[in-house]
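One chain of protein is taken out of this complex; the other chains stay put.
For clarity, chains are labelled A, B and C in written order, and residue numbers in each chain start from 1.
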Amino acid sequence: MSTSDWLRTEIGATTADSITIRGRDLAGELMGRITFTELAFLLVQGRMPTPEQARLLDAVLVSLADHGLTPTVLAARLTHTGAPESLQGAVAAGLLGAGSVFLGVVEDAAVFLAGIIAAAPTDSDADLGNAAAAAVAARLDSGRRIPGLGHPIHKVEDPRTPRMYAIAAESGVLEPNLRALRMVADAQAARTGRALPINGAGAAGAALADLGFAPAIVRGFALLARTAGVVAHLAEEMEHPLGMPLFRELDQRLAGEEP
Amino acid sequence: MSTSDWLRTEIGATTADSITIRGRDLAGELMGRITFTELAFLLVQGRMPTPEQARLLDAVLVSLADHGLTPTVLAARLTHTGAPESLQGAVAAGLLGAGSVFLGVVEDAAVFLAGIIAAAPTDSDADLGNAAAAAVAARLDSGRRIPGLGHPIHKVEDPRTPRMYAIAAESGVLEPNLRALRMVADAQAARTGRALPINGAGAAGAALADLGFAPAIVRGFALLARTAGVVAHLAEEMEHPLGMPLFRELDQRLAGEEP
Amino acid sequence: MSTSDWLRTEIGATTADSITIRGRDLAGELMGRITFTELAFLLVQGRMPTPEQARLLDAVLVSLADHGLTPTVLAARLTHTGAPESLQGAVAAGLLGAGSVFLGVVEDAAVFLAGIIAAAPTDSDADLGNAAAAAVAARLDSGRRIPGLGHPIHKVEDPRTPRMYAIAAESGVLEPNLRALRMVADAQAARTGRALPINGAGAAGAALADLGFAPAIVRGFALLARTAGVVAHLAEEMEHPLGMPLFRELDQRLAGEEP
Partner (left out) sequence: MSTSDWLRTEIGATTADSITIRGRDLAGELMGRITFTELAFLLVQGRMPTPEQARLLDAVLVSLADHGLTPTVLAARLTHTGAPESLQGAVAAGLLGAGSVFLGVVEDAAVFLAGIIAAAPTDSDADLGNAAAAAVAARLDSGRRIPGLGHPIHKVEDPRTPRMYAIAAESGVLEPNLRALRMVADAQAARTGRALPINGAGAAGAALADLGFAPAIVRGFALLARTAGVVAHLAEEMEHPLGMPLFRELDQRLAGEEP
């Protein structure tokens, strides 16, 4: 037992009269002094973001928080229909669908870009461009889609993308994932003859990578953002239930009745 | 079908070239201009917080985000041990334990205080104090604990509580739940002869209620805060696994071997 | 560490060349010799059921496994839409709605009946009837519904109920919860002048209690039964997706388009 060196955490500690997070006193140094977004950055990376980094992370979280009545929001609201006493269960159900089809794109883009950056000898536009072209070609040749490009609704331009690039540029955090993602889009258009817009999830994944988050944890910030949206939908569900009437309508239609 | 008036949401909408949240253009009006905390307030309440309200909400979220290796964090890390490919599953597991024993206190306090405020003819100290004394007496007489008082570790004072009150006072948002909670603590001490500190969860619940959130959704903000902590622990788990060695140690101890 | 007497389980153990469950050799004594239902009984109670008890438990599980496109099944299928790579997440989402509104009735009935049986001096019809009448009166007087009675669709008779009573009678396991539940229904009809049928969930809860399960774990068997239904719906979802077209139809209707 004396050698359980695995039993440790750098994140926080509590004693009878203090709570510390990443070595900072929670009550004295953090509460009232930093935003929740800055705390999330601090919790994961162990260091405080600059104001510019915090602004970009806020923009990422704001961009991912809500997308209306998505399948995952419907799952959360239908779960609340059956178990209104367990808000945490409804929120959990709302996160469980954040997989490969929807929010997974944020992580997929970050992983794809990390491979391109690792393959480029330097971060110069020329080297990144060559690496992007090679990665895009390899992926298209194997019949796979390019993560971060295209959107079922925003076919010409995802409105979140130029805004994210502008904020990153103002923040001076346009290095190198967001740059590489543009080269990916260019390489895709050149190779297929058909341009696809960079989608908001892809831009978010690139921005999170540029903020220093490992690709494997990038999806965690999409989940954090989505939690705010799910909580809002559950608050609305309490006032204007959608789950039960949806179930009833489907039940009537299944039975061949006019709903 | 024409009369499905249940099928609506006030939270957000998407068209081919715009995304709006609560009537505001996501890219143009929100990204880069508001924090994630302000967005969460806007999503749930449909209106923007004042800077003072945003600061208090940030303080609440910061105070609740992490408490070290709690049972729920352990559940999240052990879930990651078995399913590292599904980050959303590990985060969901980390939220499912946020029930009556731990985070439920945030909601319980808000519900208890709402009853006191509803019973008081006015928000004057005298009326709130009488209502608090009556509610505390009724609850103690039925053998139940007072939500928001006492803490297993912070026996004298929870360091988050005075800080929360100070921030609320600076924000001018000390009305009336946080005030009533102090009267609850006084009434409990007077009746039992033993003072218990207001705990951080109770102060957070009162602050959320003073910010205008319905008691039934207050737990949602505790879940939002906790998501950031769980994500941080999962990022740490990827680097320094705790789930597998914990399982192995327990397995060896069960088998009667020296771990 | 030497005194960690909490670290033990009576359920099972594994060594390099054997696996035992409740003291029985898994490969030699259980596989091929007992049904999964018998194993579930053994796992929870630590003893084997009689053939009659196993038949009744099978009937309970069969009766609770599927109810069509319920809100929880819809939640599971919509979760699969977003995360098809994580079957466990979709199954978990399908269980999270098994709360107070639907499956909770199984537990509520068992708890209510346990109170009646505890209040009756003996298990005689006269004593149980008196205790049932008193419990029903107290509950109706406080404006609450009687758990296990009434059904939104099966208004006259739930077809599962007489069948469950018949199987229990054949099994000789009609003591005393199922008997008390009939007295509850009689007392409710006598007091309100309007008979309500015993619903399938109530009969299942009473049967599980008569089989020796503690009220607090009764819901676990409803969850076990429901898992089979959810898995079947997810198998169907893989072949004939319902989640994505449902989302698309709602999205179009929200946008005011003809679906």
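Here, a contact is a pair of C-beta atoms (placed from the backbone, for glycine too) under 8 Å apart; a residue touches a chain by one contact, two chains touch by 3 or more.
The model shown is predicted, which means the values in this text are computed figures rather than measured ones.
Undergrad: What shown chains does the left-out chain touch?
TA: For the complete complex, the undisplayed chain touches A, B, C.
Undergrad: Touch as defined at the start, partner being the missing chain; which of B:G12, B:G32, B:G97 or B:G148 qualifies?
TA: B:G97
Undergrad: Across the whole complex, list the residues on chain B that are touched by the chain not included here.
TA: 1, 68-72, 74-76, 78-86, 89-90, 92-93, 96-104, 243-244, 246-247, 250-251, 254
Undergrad: Provide the residue numbers of chain A that touch the chain removed from this figure.
TA: 1, 4, 7-9, 13, 15, 83, 85-86, 88-89, 92, 96, 250, 253-255
Undergrad: Even though one chain is hidden, which residues of chain C still touch it in the full complex?
TA: Per the touch rule, chain C residues meeting the hidden chain are 1, 4, 6-19, 21, 25-28, 30-32, 34-37, 39-40, 43-44, 55, 57-59, 61-63, 65-69, 86-89, 91-93, 95-99, 103, 107, 153-157, 159-160, 162-164, 166-167, 170, 214, 216-217, 219-221, 223-225, 227-229, 231-236, 238, 240-242, 245-246, 249, 259.
The working rule: only the chains that are shown with their structure count from here on.
Undergrad: Quick one: which chain's Cα centre is the longest way from chain C's?
TA: Comparing chain centres, A lies farthest from chain C.
Undergrad: Taking each chain's centre as its mean C-alpha position, how far apart are chain B and chain C in Å?
TA: The separation of the two C-alpha centroids amounts to 32 Å.
Undergrad: Centre to centre, by mean C-alpha position, how many angstrom separate chain A and chain C?
TA: Their C-alpha centroids are separated by 38 Å.
Undergrad: So which bits of chain B are touching at least two other chains?
TA: If we look for residues of chain B contacting two or more partner chains, we find 1, 4, 7-9, 13, 15, 86, 88-89, 92.
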